[in-house]
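Notes follow once the structure below has been shown.
Only one protein chain is missing from this complex, and each of the others stays in its spot.
Chain IDs A and B follow the sequence of writing; residue 1 opens each chain.
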Amino acid sequence: MTALLTIQGLDIRAGDKPLVSGLSLSIRPGERIGLIGESGSGKSMTAMAATGLLPTSIRVTGSIELDGQQVVGAPDKTMNRLRGAAAAVVFQEPLTALDPLMKIGRQIAEPVRRRLEREGGKVSKDAISREVRDLIDKVALPQPERIINSYPHEVSGGQRQRVAIAMALACRPKLLIADEPTTALDVTTQAEILKLLDQLVRETGMALLFISHDLPVVSQVVERVIVLKNGVAVEEGAVNTVFGNPQHVYTRSLVEAARLFDEALGATGS
Amino acid sequence: MILDLQNVSFGYSRQQTTLNNVSLSVRPGVSVGLVGESGSGKTTLLRLMLGLVRPTSGTIRFGDQNLDPGNGTFMQRYRRSVQPVFQDPYSSLDPRQRVVDIIAEPLRSLRIPGDRTQAVADALEAVGLPLDAMRRYPHEFSGGQRQRIAIARAIVAGPQIVLADEAVSALDLSTRIRIVELFKTLSEKLTLVFVSHDLGVVAALCEEMVILERGQVVESGKTRDILASPTHPYTQRLLASIPRMPA
Partner (left out) sequence: MSPIETSASTRERRHSLALTVGLALVALNLAVAVLTLFWTPYDPLNASGGRLEAPSLLHWLGTDRLGRDLLTQLMIGARTALLVGTGAVAIGAAIGVSLGILAAFATRLADDVMAATLDILIAFPTLLLAMLVVAASDSASLWTAILALGLAISAIVARLTRILAKRVLRLDYIVASRTSGTSWPGVVFRHVLPNIWPTLSVNFALQFGLAVIAEASLSYLGLGAPPPNASWGRLLQEAQGTVYTAPIGAIAPGIALVALVIGMNLLADGLRDIADPTHGRSR
């Protein structure tokens, strides 16, 4: 099975400053990988580089192969075709990820229409509308009529994030990249969104690249993790192995910190 | 009992009640966590406790007096005793002021006598920052260091209570743990009121907890007891939602 995303020797520099150095990772179809790092670790940069979304002032060297296509140095036209079909992204801040001046229904319809055009199928208003409702249902948003006719600021943060996920799903991507998707949400909402992501990824068989600084959150949705520190991958392995028996001193400090707060909460399931 | 809130309600407008009949007591030396998600009213509660807004109904007593934001003499004394630490280390420090002036502001405005430079130096030492930080500007420091500066400002006047508003939420995990440890050390000498949505942090720092949902207190008591057996369904849901580390 060929990998969906293969990154080899990735270097990302802004001027003289190295943001990511010598990063290599691969994601196979259906795999769920977690990218763990604090601020400045380069985790978001990596995701942006993988979808060719970095500005030209940032230099990217190395190899990134997304669904067989080399991303580094690829022209925007090639990347536009790839984006959505190969990989879709869900970002951290639901408030700014959606256009505040466009009704939600229209926003979800956009990627749906693009995908239908790409597949060469019928692009009728009905077909789009049907699919939009279908997606809204899939992300468990109640009252689809209300949602379709609302503006982003009229719905809650958790609902906005569900909309963002729906838009990502509309592309029927092979790889879903989620960059801190629950960090800006309440604890109870976060739990719901994580459960939703978990379920959707299993149902559609998508691969998942989950980026976060929150160790327990990551452990809920992925099988393998890569720990980044200052742009360098310091440890990699199965979630339980890395969290249970961290080898690198940095990983160990992160795991200890996470366990400290975890233990303060008392035994699980209390 | 230092700070006592009785049946406090607050609404920004007639239709909208942000806080409904909230009662809680802050006892000397007993750190308490105010836990709530967005819309719980915890920010408003904090602003009430800081004397920035007046309650629509109910009373807030500090010691044997009523908290009256209009009473200048009282507020001088109150501000000396109750100091805040805010969430965002990037907007809670005036970017155009040197660290020494930032930290010394309470001393100046509250007209506290004594050697100001020495007081600032003591505060810096207490938060683990070097003395040469005094002449520098906020932008020269990291998020965690800035938060230490904010904490130094909060403790320089020797307050009885420090009100921390999500004071570690904007920090990375490794920095967060260090600042939590700092708060823990400081809480030995003063009373800490810690507002947070993060139960893990509150559990690590606070002896007691008050759980807020939609402007009302749904549960309160010893942290250990609530964590072991939460009674209110909201608390139960909250605890169940927290992602846990794999065993």
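Definition applied: a residue touches a chain if its C-beta (ideal position, glycine included) is under 8 Å from a C-beta of that chain, and two chains touch if they have at least 3 such contacts.
Treat the numbers as computed from the prediction; the structure is a model and nothing was measured.
Among the residues B:Arg61, B:Arg79, B:Arg178 or B:Arg224, only B:Arg79 touches the chain that is left out of the figure.
Looking at B:Ser91, B:Thr117 or B:Thr185, the residue that reaches the missing chain in the full complex is B:Ser91. Interface note for the absent chain: among B:Leu3, B:Ala150 or B:Ala164, the touching residue is B:Ala150.
Checked against the full complex, the candidates B:Ile2, B:Leu50 or B:Ala240 give a single residue touching the omitted chain, namely B:Leu50.
Hidden from this view is one chain, which touches subunit B at 50-52, 75-76, 79-80, 83-84, 86-88, 90-97, 105-106, 109-110, 137, 139, 150, 153.
Methods note: only the chains that are shown with their structure count from here on.
A separation of 34 Å divides the Cα centre of subunit A from that of subunit B.
Within the complex formed with subunit B, the residues of subunit A that make contact are 38-39, 157, 186-191, 194, 213-217, 219-220, 239-240, 243-244, 253-255, 257-262, 264-266, 268, 270. Subunit B makes touch with subunit A in their complex at residues 37-38, 143, 172-177, 197-201, 203-204, 224, 227-229, 237-247.
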